[in-house]
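The structure appears below as structure tokens.
A single protein chain has been removed from this complex, and every other one stays in its place.
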Amino acid sequence: MQSIIEEIWPKLRKKHLYPEIPMPRVRETPEQEKSESEEDEDVGLEMKQKQLTINGAFVSQMKEKMPEKRVIEALLDHGITHYTFCPWDFHTHLRLYAAAKKVVGDKDLAKQVSNHFIDVIADTHCVKKRFTEIPELHRNLRKGDVEEVIASLYQEIWGMDLGIAPSKMGVKGRADIVRRLARIPYLDRSRWGESIQKFARTLKPLLIQEQKEQGAQGGKGERNPQGEHDLNHYSSEEIDQGLRDYARQTMTLSEFKDVVEDFSDELSGAGYGMEGGMGRGQGNPVDADVLFYMKLAENYSIPVKKFPLEEKGSLHPYSHCPWEIGAPYQDVDVWTSFGKIMPGITQTWTKREGKGRGKIEGTPDCLIVVDSSGSMINPRKSLSYAVLGAACATNAYLHNNSKVAVYNFSDAPMGGKDILNYTDRREDIYRVLCKYFGGGTALDLEDLMPFIQGKRKLDLFIITDMKITNLEALIGFFGQIQNRVTAVHIGDNPYAARFEKAVERKKNISIYTVKRTEDIPHIVLGKIRDYFNPTHTKKS
Amino acid sequence: MKSSTPPHKSSILPPNNENRIAKNPFEEFKTFTASGPDLPLDQIVQSTEAVMDRIRCGYEKLLEEEAKELVWMVQYNTIIKAYEVAEKYVKEISYTAEDIEDFCFALENTQRIPYLIPGPAGIYLSALCNYTNEEEIVLKLSELKTEINLVGFRLPKGKRLMIEGDTGDFTGIGLEGGELVIDGNSKNWTGAGMRGGKILIKKNIGLHTGEWMMGGEIYVGGRVRGLGNIVEGKVYEREKLLYPGKVRYPNVYY
Partner (left out) sequence: MGKNGYQKQAMGIYRFISEHLYFNRPDMVIKGECFNSAILLSLLTGLKKGKELIIGEPGLGKTTSAEYVCSLIYQFPLGVIWGSEVSGHPEQTEEKIIGRPDLGKLNRGEEDVVWTNFSQIPVKIVDEINRLPETKQSMILDGVDRGNWEYLNEMIINEEYCLFATANYQDGGTNTIIAPLVDRFDVMVESRHPGANLSFLVGKDKRKDHILRHPKYEKDLYHVLKSKVAYEKKTPKIEEVCNAYGEYLDEATGIKSFQKQDRDQIRTEMERLEFDLDASAFTRMLLAELSFCEWYGQKRIVENCEEGCHYTGYLCRQIKNCASNRLPSSIKQYAQGLAWLLEDAEIDIEHISAVVPYALGHRIQWKDEVLSQKERSKRDDPIPIFLAKEAVKAVSQRYREQSEHLKDALAAGSKIFLGGDLEPLEGDHPIYVEVKKDIGARRS
């Protein structure tokens, strides 16, 4: 069988326009296991991180009805199309699953619906766009109730006879189901969201019935001969990217959380935990809220102004340039000019300032002060711009190898605060950011001093709606410090206006307003405003 | 004496025509023709879309004519007038029950249909149901977030309309002999002014049930919150005859 694959593989690759998939393999079941495991014959194809594996037993079993080569070709066509068309990536898979779940309400049903939907799209795409043996395969596959309906659907939409007699569909209103399913625009990617919902609505009664029957029989359910669709299809990076895209697309914490929790077992099985704050590695179970902000924040990039390199050297000769008549000759390089002073021959030195041992260009550490009082949104219930902004700032500093400390406050003097010392552990930072107190709003400035003292260069990032009871004290505090402060206020209100007015003369404080997520990329962390002349320095 | 030899021609050749013609940037695709089968799916989807466009268009025209500035009041004359307008547009379209169901879901998708006004939407839907060729129509609307009012308006004799899901107010008003089955709850004014036929509500029903009902029967599988002024006809609550029965007054709460 491997030789068959090697023979047909170049043709298949060309047909599918050269997808980046390695040569498929064959899994042969050893002789002694053949008689034991009949279940193994049910599934023809396995897909794991782009490696397609054909089940030899399945192909052998189909041999009576269909030549091996055609079976293999059909299976590979199907598998390749999953990678090249539908679902293509984890984000699409999640999106389809979430849309199906809105209709069926049940996790297992939603998975079944999305699996069937994906299969219908893949097969239909193949039949339309490429010459394929898939119809012949369907003609010869063993079918349950749902599979018969799907096959009947294929008959309708492909215009091919797959061996399902019309009388069968007359039973229990199945013709009705097939008619409804046939109207769905499977090949229109832009409408997959609404299409899968219609698909789910139509197929739901049948799937529920099948679930009941299988439950009564104590069985696990029929396996998909064309391969299951689980997270094995995707690498960790693809899962990462998919979660990121999904967080950005939904922008709704509850939806994201719902889906991630449904897949939590599979994510853990795929080695996707929360360890290290990167969402990778076995370890703590996935905290969907924290993961949401983590992934969403990865979509936004906020630049950090670094402290500039100090140029402390004197001028030194650097390179040559031709000498022109009338130009000064004190920098002439006699050797390169061959001792001649004439245009076209003579070269002079151009000089450059050396970079001496000044301060190294770098990004300082950052203290993030985040408001989680009652006037702010609970980040575990809805999307909180405050937490998102703080998360983006965290990423920006960590990305530049700096550390971040967090001061999450509500009514701090009454104990409504959470403090995290300087660290580069993303997960810990995010956990503290996502904490919500929901009480009054008062900063305890004494809490901030230990973070600031002893640090030569430190940036402050404060994100709040400015409805702070001791706002004046805060203004006074900012008036005294020389650190670069980035103040982000959520929405507009008189307190924010008051704060802005009070600190407008302070060059080291930059204020930004965030009313929607699109405002976040406009924050420039650590910006120092230069008035009039950028080289002018104020002597204190 | 003049020379008989022709004057020496310039060695610069006149530009030939080829140089004047711009190069075709798509030259290599000149002979390309799309291959590959057109599936029946394409035609099904295309015709479905075409029908949906026409249905949508009819609805938008109804709104234009009847819902000025998107405000529409439920009154006897507005209902009649809106229905007449809806009829006018609906008669021109050829569609099936599935098209009606798709239209209901399209109503909730603001990208496809910008305005869902429950009254005119229900009238339009009723007109669609009444004029479809099928005698039995099943609409699976349980996933609809909105409850549409005025469903089943003037459902004629010989037609059976089954709705899976909840409906809004004025369900089945003016029923004209048809059979209306709601596999869910219904709200107020159900069956108001119906002349004949049967309404079956499998779950609960609201107030003013059967207001000015002239004939026909209403069966309620769940609770009836209140009856209206019934002229003639029957109302059953869980197989028990509610009207005519002990209760004679309108809006009795249970």
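Observations on the structure shown:
Note that the chains are named A and B in the order they appear, and that numbering of residues resets to 1 at the start of each chain.
In this text, contacts are C-beta pairs under 8 Å (C-beta built on N, C-alpha and C of every residue); 3 or more make two chains touch, one makes a residue touch a chain.
In this text, all values refer to a predicted model and were calculated from it rather than measured experimentally.
Annotation: of A:27, A:174 or A:320, A:320 touches the absent chain (contact as defined above).
Among B:24, B:77 or B:133, only B:24 touches the chain left out of the display. Contact with the undisplayed chain is limited, among A:328, A:344 or A:494, to A:344. Interface residues of subunit A facing the missing partner chain: 9-10, 13-14, 16-20, 23, 84-85, 88, 129, 189-190, 236-237, 244, 298-301, 303, 318-322, 336, 338, 340, 344-345, 347, 350, 355, 395-396, 399, 518, 521. Against the chain not shown here, subunit B presents residues 22, 24-36.
The working rule: only the chains that are shown with their structure count from here on.
Separation between the centroids of subunit A and subunit B, computed from CA atoms only, is 39 Å. If you check the complex, the residues on subunit A that touch subunit B are 102-103, 124, 127-130, 156-159, 176, 179-180, 182-188, 194, 197-198, 201-202. Here subunit B touches subunit A in the complex through residues 36-37, 39-42, 44-45, 48-49, 98, 101-102, 105, 109, 138, 140, 142-143, going by the rule given at the top.
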